[in-house]
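Below you'll find the structure, written out as structure tokens, and then a few comments.
A single protein chain has been omitted from the complex, and every remaining protein chain is retained in its original position.
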Amino acid sequence: MFQKYSGAILNEIQTVLRKVNTKEVDDFIDRIISAKKIVTCGAGRMGMMARAFAMRLSHLNMQAFNLGDSNVPRIGKGDLLIVCSGSGETKTIKELAFIAKEHEAQIALLTNRRESSIGKISDAIVTLAASSKVCPHEKPSSIQPMTTLNEQSCLIFLDTLVLLLMNKLKQLPEHLKNRHSILE
Amino acid sequence: MFQKYSGAILNEIQTVLRKVNTKEVDDFIDRIISAKKIVTCGAGRMGMMARAFAMRLSHLNMQAFNLGDSNVPRIGKGDLLIVCSGSGETKTIKELAFIAKEHEAQIALLTNRRESSIGKISDAIVTLAASSKVCPHEKPSSIQPMTTLNEQSCLIFLDTLVLLLMNKLKQLPEHLKNRHSILE
Amino acid sequence: MFQKYSGAILNEIQTVLRKVNTKEVDDFIDRIISAKKIVTCGAGRMGMMARAFAMRLSHLNMQAFNLGDSNVPRIGKGDLLIVCSGSGETKTIKELAFIAKEHEAQIALLTNRRESSIGKISDAIVTLAASSKVCPHEKPSSIQPMTTLNEQSCLIFLDTLVLLLMNKLKQLPEHLKNRHSILE
Partner (left out) sequence: MFQKYSGAILNEIQTVLRKVNTKEVDDFIDRIISAKKIVTCGAGRMGMMARAFAMRLSHLNMQAFNLGDSNVPRIGKGDLLIVCSGSGETKTIKELAFIAKEHEAQIALLTNRRESSIGKISDAIVTLAASSKVCPHEKPSSIQPMTTLNEQSCLIFLDTLVLLLMNKLKQLPEHLKNRHSILE
């Protein structure tokens, strides 16, 4: 059963990631590279994946923060809010996106729904074809509870961005490692 | 490049998960089901994956906590500490495992190294074949920086456990959804 | 200078707490005692004080959670959301209060402004006379930046509640200590 289930999960993620539009990815990456400060956010488990990405952005020598960090700075023009929200409608996250927009920060969204409230105000969007809370029966269907597939796809998507960013920024694994916290 | 990299990452994870010993998995699951209270922990991004699992354990109606939650209770006999540590040597996490052991809690470890310090005091171990900080050149090698493959394998492994636990405990996706926080 | 400043801070807090209406306190405490599950929340440093209170509520043997804990459950009828918001207008927190209300949870608010958006939907309110972001020039004025006085008053207020709750619930310090996490 373990092998059957873990194989099925990896297939689900693969199905989602194969549908990713690589032009959307290029735009996403350009926004990240040109941002002065970056804040990542998401609700629940999506937020944890956004957090894992903020850590890697720091290792890539960027001014990166995750919502909830003690040191999140004021953001505005030239800064980027990276939002992970399958539905694009999560209420608190939507509020934050509106606030960021009002202060002229750019918004890069990872979502299942381009046409969502957050989608409408985003500067860059990558669409994941996973099912979300708003459209639970959308294809591809998943054997997993709630938005699990979304969260997994989000992590692997963002970790793929890390490899692309390392390439673009000429960063080797040891460069990242040398910026990793020793306090653990 | 996106498709090449994301495909390579999924292959790496698959290679790790295919080597998982399913007897170890069964033992791990039995400890989870019979535990009164469960605390999950890990350092850095491993800790975030452990945190994502604690959330799902709560959705499965278990008394589950992640290190750092405001409400972590005193644990002892009958309770379980789930440790995610590739090296099995992360200093603060090792301290916590020793403290838990001293108080007669059981320890379930997800690691690359059975023979590590934490491995030696663990009651159940699942071995992941990913490279770790201590043995960075162990097979399978990874194109990803630091212990990224470990963290990803950890998430997918734990999410596979969620499916196995749902089966064993006769929990449907809607049962889990009904326990999900509305505050987001 | 240290003695002058620390003395001034303690005086500021004292001025705020002396104005607290003890009938409001009694109502606040009754809601806490009769709640099935309690979630505390607040933004920024106010959220950290709310978090410190959730930990003590757990030590008092209550089902308590802080927003951001991995195990926050679905709340509804019979449950209590404790909101710490000086202005009563913090956007994300206001969203959460509205969601909680919609699901028939009760709301207990610690604020400077009874007449605020969150105040209007709250079941119990304790008013602190500290200055807030919305009314920065309200009395009492403070030598401290931003809403620092609010946050400090919030901590001392909530820790006073802990003593009152210990009394009411016949809980001794050793009872609380015995529920404290060993994992540190």
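For reference, chains read A, B and C in written order, and residue numbers begin at 1 within each chain.
Just so it is clear, a residue touches a chain if its C-beta (ideal position, glycine included) is under 8 Å from a C-beta of that chain, and two chains touch if they have at least 3 such contacts.
Being a predicted model, the structure only gives us computed values, none of them experimental.
Enquirer: Among A:2, A:65 or A:157, choose the residue that contacts the chain missing from this document, as touch is defined above.
Expert: A:65
Enquirer: In the complete complex, the non-displayed chain touches which residues of chain C?
Expert: Chain C touches the chain not shown through residues 1-3, 5-7, 9-10, 13-14, 17-18, 20, 22, 25, 43-45, 48-49, 51-52, 55-56, 59, 90-93, 143-146, 148, 151-152, 155-157, 159-160, 162-164, 166-167, 173, 176-177, 180-181, 184.
Enquirer: Even though one chain is hidden, which residues of chain B still touch it in the full complex?
Expert: 68, 91-92, 95-96, 99
Enquirer: If the hidden chain were put back, which residues of chain A would touch it?
Expert: Counting over the whole complex, chain A touches the hidden chain at residues 39-41, 51-52, 54-55, 58, 64-67, 69-76, 81, 96, 99-100, 103, 178-184.
Heads up, the rule we're going with is that only the chains that are shown with their structure count from here on.
Enquirer: What's the rotation, in steps of 5°, that superposes chain B's Cα atoms on chain C?
Expert: Nearest-5 rotation angle for the superposition: 180 degrees.
Enquirer: Using CA atom averages as chain centres, what separation in Å is found between chain B and chain C?
Expert: Computed value for the inter-centroid distance: 34 Å.
Enquirer: Please tell me the distance, in whole Å, between the geometric centres of chain A and chain B computed from their C-alpha atoms.
Expert: About 22 Å, centre to centre.
Enquirer: Going by the touch rule set out above, which residues of chain A reach two or more other chains?
Expert: Answer for chain A, listing residues that touch two or more other chains: 91-92.
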